[in-house]
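Every protein chain except one is present and positioned as in the full complex.
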Amino acid sequence: MIKALQINKNFEQGVIELLKFLLENGKVKGVFTLKKISKDGTVAYSLITKPDELKDAVPFYPLMPVNAGKLLSRFTLKGSTNKPVVAVVKPCELRAFVELIKREQGSLENLFIISSTCGGVYPLKMAADGTVEKNLPKYWDAVKKGETLTELRSACKACEEFIPYTADMTVDLIGKSDIDKKCVILLNNEKGEELAKGMKGEFLAKELDKAKMDKIRSKREAEKKKLFDEIETKMNGMDGLIEIFGRCIGCHGCMRVCPICYCKLCEFESSDSEYRPSNYESDLKKRGGVRVPPGTIYYQLGRLTHIGISCVGCGSCEDACPVDIPLSLIFKKVGESVQKMFDYTPGKNVEEDIPLVTFEKEEFAEVED
Amino acid sequence: MKKDEEFMPKILAFLCNWCSYAGADMAGTSRLKYPPSILPIRVMCSSRVDPLFVIRAYLGGADGVLVAGCHPGDCHYDKGNYYTRRRFAMLKKVTEEVGLESDRLRLSWVSASEGPRYAKTATDFTEKIKKLGENSAKNKIFL
Partner (left out) sequence: MSTPKDSLKNKGASISAKPNTKEGILDFLTKAMDKGVFDAILIPMRVPAGDSFAYVLIKDKSLLKDATPLPSVMSVQGAKAVSSVTRLGKGNMKIAAVMRPCEIRATIELSKLGQTDLENITLISMDCPGVLPVSDFLNAPEKNIKLFNESVQKWDDKAMRPVCQICDKSSMVSGDIHIGTLGAKKDTFFIISNSQKGNDVLEKLGVDLKENIDSWQAKVRSISEEKLKKRKKAHKDLKSEIGGIDNLVDAFSQCINCHNCMSVCPVCYCRLCYFDSDKVKHPSEDYLQSAESKGSIRFLPDTILFQMGRMMHMSLSCVSCGACEDACPMSIPVAQIFSMIADETQGLFDYVSGRNLDEPIPLVAYKEEELHEMEDAND
């Protein structure tokens, strides 16, 4: 049992009141959360300093226009924030931020994190079509029942990491039928407790319903297995890879929106990967023809080896792809198998080294000759 | 390649300067026989080998890729080969997961004095690759 703050309002109102309290009392100088930013209902992350602006905040909106981990990294890239800021982000976004911190691409100092148990997000195509708003009741209904909608991002349908690891506060959402009336915010650590002190509400001892969480997790696991098996039949060797990535136009949108891809100049856009006329000529000696621009499979496999170890399975890549390649499942599947090999969960612990920068003196005898 | 010619694989071998390259050299000076399938590339340490080199070689049509370094604990730069091992394990897992023949990739530890071991590794690996056949990536257009 840990300390929790219970506010007798619906979950969104409760959190907004907490955020308002934090701003008004100077406990934070800024709030980072999803907000309705235009009259047509566009939702985007915003940095809010005036309590009044919180009226348009939608902290748990089922949309991820950009992985917030990337945004928090950009916010703290040039140095940690010298004024306290609180951010409301989803579990995978937090994990991505932690992975970026390990790569010296951000800092948690002076940053308070509020997350929640996550019911997933809708694909960005729905935002482009303007159909998210009308599907909100359906979404929250499913969240309350602990179910996963088929319309969600495939990465979300297959996600077992819906409970945040390192948040200072966790809003208990999925599988709870009373979130319309009660907002329960678990205070996971001292930072969380300090932050909530003085807020209007009941302070109780609470915890997540472990049995319910396990049930939801096994449902997600089953869906994951199904989706992974489907992808596996397509990725069956060279020909399978060529087919599945055949539509790829090399826009590298997946790389640009990926929170883990932080390189200023991506290897696959640098002169390292550029073909010279002599490369084309020698390639054409072997093959009758060469796809232009070349290196589609090279790029995809290369990116898998670069970020697979830290892939948090958020699914931003698939939403950015103009030709609908099932990227999030491919990267999630390969990523998880690499992570499993090292018993590593990306974003679980900011102190834990990324497996490829450390080693044991005796290990992996099976890959040696 | 004529039909009746036996398939001689092209195996790219990344050999670390201090151990495996010297070992390969020793195999040569000792006149040990092994198939002419190996195309050696000398690197200062096996940890210089970026997985992208291996992927580039594979997609370029190499039938096999060998990465060889000092025995763990004996790395000239102290711990390079420990990282190599992890990186190689990751690369092998990635190729397995996407259904490419991960058996075409091999990690070996060969010290400077192990000429015979180098020759044996080269021979064994060549045999294995012969059984796997030619790398189909050689002829692909839409890579």
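For reference, chains read A and B in written order, and residue numbers begin at 1 within each chain.
Here is the rule we go by: a contact is a pair of C-beta atoms (placed from the backbone, for glycine too) under 8 Å apart; a residue touches a chain by one contact, two chains touch by 3 or more.
Just so it is clear, the structure is predicted and the values come from calculations on it, not from any experiment.
In the complete assembly, the contact with the undisplayed chain comes from A:F75, out of A:F11, A:F60, A:F75 or A:F112. Considering the full assembly, A:R256 is the residue among A:K191, A:R256 or A:K348 that touches the omitted chain.
Think of the hidden chain as still there; on chain A it touches residues 29-30, 32, 35, 37-40, 42, 44-50, 52-53, 65-66, 71, 74-83, 85, 124-125, 127-129, 239, 242-244, 246-247, 249-253, 256-257, 264-265, 269-271, 274-278, 280-281, 284, 287-294, 319-324. Those residues of chain B that touch the chain absent from the view are 141-142.
Convention: only the chains that are shown with their structure count from here on.
Interface residues of chain B facing chain A in the complex, by the touch rule stated above, are 51-52, 55-56, 59, 61, 72-73, 79, 82-83, 85-101, 106-109, 121, 136-143. Listing the residues of chain A that touch chain B in their complex gives 232, 235-242, 246, 267, 286-291, 294-298, 301-302, 304-305, 308-309, 330, 333-334, 337-338, 341-342, 355-357, 359-364, 367-369.
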